[in-house]
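Excluded from the complex is one protein chain; the other protein chains are retained at their positions.
First chain written, first letter: the chains are A, B and C, and each begins at residue 1.
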Amino acid sequence: MILNVNGSRHEVQEGTRTLLEVLRDDLGLVGTKEGCGVGMCGACTVLVDGRPISGCLILAEQVVGKEILTVEGLEKNGQLHPIQQAFIDERAFQCAYCTPGFILSTAALLNENPNPSEDEIREYLSGNLCRCGSYQNILKAVLRAHQRV
Amino acid sequence: MNPIKFLEPTDFSEASSLLDQYTDDAKIIAGGVSITLMLQQKLISPSVLISLGRVSNYDFIRHDQDGLHIGALTKLRDIERSDIVKKFCPALAHTFSVVGNVRVRNQATIGGNLSAADYAADPPSMLAALNARVQVQGPEKKREISLGKFFLGFYTTALESNEILTEVVIPNLSSSARAAYHKYTSISAEGRPCVAVGAVADFDADGKCLDLRIAVGAAVETPQRLNSAEAMARGQILTDELVAAIAEEYSLRLDPLTDVRGSAWYRKEMIRVFVKRALQEVRNDR
Amino acid sequence: MIGESVPMLDSLARVTGTLDYMINLRLPNMLVGKIVRSQSPHAKLLKVDITNALQVPGVIAILTGADLGANAFYGAGIKDQGVVAVDRVRYVGEPIAAIAAESLDAAEEAELLIDIEYDELPAVFDAQAAIQAGAPTLHEKFPNNIFKHAKLRHGDLDVAFAEADEIFEDTFTSPPAQQASLEPHVSAAQWDGERLTIWTASQAPFMVRKTLSEIFGIAPEAVRVIVPPLGGGYGGKGHIRIEPLAAAMARKTNGRPVKFALSRAEEFVTVTKHAASITLKTGVKRDGTFTARQVTLYWNGGAYADASPLLVPAGMVRSVGPYRIPAVHVDSYGIYTNLPPAGAYRGAMSSQTTWAYESQMDIIARKMGWDPLEFRMKNLFVSGDRFATGEELRDVHFVECLEASAKGLGAPSSPALLPEGEGKRGRGYGVMMKSTVATSKSQARLKLTDDGMVTLFTSTVEMGQGGHTTMAQITAEALGVPLSAIKIIGPDTAITPFDSTTSASRSTSMMGNAVVAACGSMRKKLFELSAPLLETPPDQLRTKNGFVVANETSISFGDILKRNNLNELNEAGEYSTSLGLDPETGQGVSTPHWHQGAGAAEVKVDTETGRVTILRYSAASFAGRVVNPRMAQLQNDGNVIFGLGPALMEEIVFDGGQPTNPNLADYSIPSIRDIPVELTSICIESDEGEMHGIGEMTLPPVAPAIANAIEDAIGVRIKDLPITAEKILRALREKSQP
Partner (left out) sequence: MQINDSFVINAPQDKVWEFLFDISKLYQCVPGIESAEAMDDKTYRGKLVIKVGPIRSEFGGTVTLTEVEAPNRIAGMLEGDDKSSASSVKATFTGTLTPVDGGTEAAFQVEANLRGRLAQFGGPVITATAKKLTAEFAKNLRAQLE
């Protein structure tokens, strides 16, 4: 079974496993985290053909032939993605376990809606949970990122 | 443990034949949200998964003289964002926009959502109020089921064990009809609905209600409509008193359940409030 | 450096997903661990048969109670909890066995083949039911199920109540809740002969070391505890959790490491927030002063004492409140029940106690006709007052905290801010006073190398609070080096020195002072070594930017070492406090300093549904001296947002001891759409400039401030957390139909 992840093709073992398991266990892409296992927290957010999906709720077999982007695929030529930089600039994390998920959701949001209002950001990101409660700074980071992206 | 066979038929009739062949050992996987959840929690252990991922041409949204047609494999997110749906019935687009979170909506399909028959879901009550029907494919024949007869109980539908939902059809609304969907979350804004109310009303030129359909979901096992309450509106102006009386009828007659999102007592109260609010919205929107 | 908002040192790793959390740990030959848990809340174990499970291919070893020695019990103060259950289980989810296997699939297959036979015993789940005569006893040593009774006796209560014009008696409750760090508990263990290495997501590495050395009868130095950055802790990782089990399992695998990572559902049966019932009886005079307060606290400790023997007395101190009250008696009971063990939950015990005393403040104020804000101001402690423990209070800033948060609310909301729909607005306030750990020690070690680089060895756990960045900033300032020259190592008990724990907001103060002490020694050493080179007496030297500076000349730290033929310099620093209370009277000194915080809420209540919207929230904490303003703001904001959970939504629901909502779909934690429309927070600093931790201060006031605002809005009083829409609506109905 071949998966396209972050622009390269990876041969992975057949079998019914979640995309999250395959990314972490087979491909060593551990930036994607499991938080709740039921699609609620967004720590396992990855982009599948540009759309945010919960890695814990989708089987690897379902995404064969699709383009998968994880947090590891965001940097270009050793340069942080502007959203990553905005998260640093606005101190938009504490324990940061949720951060890759938030960053990927933000990437998808800004792709769909380059100029989101604060309400639209809240709505779009409301499925990503941050237990440390860094939400205010995350909002600021998204607003800052959209000026840059 | 034996590996699960992952089959990818290319059309519904093949999928249905496979389902017929493997019976209880097989599960259909469309978007995969509920099946993956159950697999993860080890509540099911099928030997075969029949994926609809290779079935093409069923992620459509189209409008014709019969009404709005939505292919079973259409993602909730695409319905929510569809200009056709927004034009056809803004409340319907809204209903899909409040399901779970954006990730779930990107993955879940309308067919899967309805077939899972989760009581704490959003689309069923709005679709029931819209008199939607579903087309299903068996190994030999297709048939149509009205949504009012589709949900039989918790996680249980009128689908035979070898049938698959292929399309949802929502009859045309008259240009004077208005619809509203009210989702009430009682705990976190992110939660599933405590009460869900879909309402559709049609009015004549004088503002008299020609037809009213209200389906209450999430608080009850399956979406519930009350003919007695709907009939109260026919030929009447929806005054505050009448709205209150209809809301009261729903509150009185339905027998809600208790779960973490609210007790039966509270849900009775919320049914009254949200039937009222949905009715006010359709009335005021006119 | 102190006072600058530098980004967290490892920010890059945090935004690229490359931070080495425990969950990512992979070791050569590592096995997967899986815990087999009790389905019964209380039963004798008649049989735990692993014969068939051992036959599953890929299963390497299975641990059961039969493997355990007499010392395989642990707990802070009361060693009542077995590494796995021996002969008897006392809560649903208690570990009965553990499996080490090549894969999770194999372990899960084996789990189904373990044959467990229970002989059911009667169970009790409510703390007050558990102390009634005839209730089932959980541990024979404590026949009435009370494992801890902490007492505070200050003044003559009867006389003081007799002086009161009004006496108020109210009971407030909090349910069990879960810390719910997004990273679960994860521990891995490996034995090399009689030496044990354990990697664990823990807030207390040295507590883990001590406990494991006692359980396995080896020297503390034979246990190496390594703690990577945590994906959140919030008290849930503050004590011993799955480390003993991981270590005992690894003892059976011939030197292969075993890693246990809990599922979300397992988290809910691993540690919880204490359910509590708190009764406050308070005597008040017509002039608005207090005469007496009697507090009775029932803490549901769950089936094992865990950290409760420390927390129940802390809860006693934290239950009195920040007000001048001449006579105070407190009885704080830790009680066994057949629920999972309870432990610290961010703002430990204060989250429950502040709920009680700050709710009652408004009840009193309203009944006696005072403005709740003025009533507080009138009675709040100021520096020089004495607390109920007899200790004198210094550096007290409750009034400033409350003033600042009230002011932060600003003028009442403009209608434009209000979402549509029916609703009534109200405002409420809360203040909290919390002790930190009375007796604890922090040590820091500094290494300076001849390239001018400084390494700080510290056992402060980085769990997202920015502890390591804070220590680096303190080092930079105290030593006079640029931040870029500092590297932080730890915690690793083999190389980093002792620290009691990273909890109770103690690190900035305790470890911070240890770092300052180490820096002082290092500077002294550098001055001695450089004085001859700079031809200036040591007492006329200072450090700046990695240089020792005299009047006209300077020399870099690296050059000082080189010129003295030294490769490195090592200096250590220590800071400790040894305080405490008399066990019979609760008199003494309970804390090195007091945590002080306040909050003000403006809410809107939908009177048809009972649903509350937090329009504005303004929080203030006393920080002494802020090390990193933006990180401090994150901690303050984060506390308020975290606090919305227990205030409005969080409750583990048990049915017959079985949690029915152990997942984040049915157990809600605050999302970005649940936070206040406007949220501001500030840190109060003082001239004395002591550095304080601020990891919890703005959390405990959240629930009472909201409840008080609700009463202000609609005239109903909720006394049971969480404040759900349903409870509000019910109260409204009861009020309208007396």
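The criterion applied here is as follows: a residue touches a chain if its C-beta (ideal position, glycine included) is under 8 Å from a C-beta of that chain, and two chains touch if they have at least 3 such contacts.
Just so it is clear, the structure is predicted and the values come from calculations on it, not from any experiment.
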Missing chain: touched chains present in the view: B, C
Full-complex contact with the absent chain, from B:Ala117, B:Leu147, B:Ile164 or B:Val195: B:Ala117
Chain not shown: contacting residue from C:Val6, C:Ile23, C:Ala76 or C:Val92: C:Val92
Option touching the unshown chain, where C:Gln39, C:Thr449, C:Ser521 or C:Ser686 are the choices: C:Gln39
Option touching the unshown chain, where B:Ile44, B:Ile237 or B:Leu252 are the choices: B:Ile44
Chain C residues touching the omitted chain (full complex): 39-40, 92, 111-112, 120, 265, 655-656, 658, 660-663, 666
Chain B, residues in touch with the chain not shown (by the definition above): 24, 27, 35, 38, 41-45, 116-117, 119, 153-156, 221, 257-260
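The definition used in the following text is that only the chains that are shown with their structure count from here on.
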Of A-C and B-C, pair with higher C-beta contact tally: A-C
Whole-Å gap between the CA centroids of chain A and chain C: 29
Shared-contact residues (touching 2 or more other chains) in chain C: 665, 669-671, 673
Chain A: positions in contact with at least two other chains: 37-38, 40, 126-129
Of chain C, residues touching chain A in the complex: 5, 7-8, 11-12, 14-19, 21, 23-24, 180-183, 229-232, 234, 263-264, 463-466, 630-631, 634-635, 637-642, 663-665, 669-673, 675, 679
Residues of chain C touching chain B in the complex: 105, 108-109, 608-609, 611, 648-649, 653, 660-661, 665-671, 673-674, 724-726, 729-730
Contact footprint of chain B on chain A as seen in their complex: 14-16, 18, 37-40, 42, 45, 48, 51-54, 56-59, 61-62, 105, 108, 124, 126-129
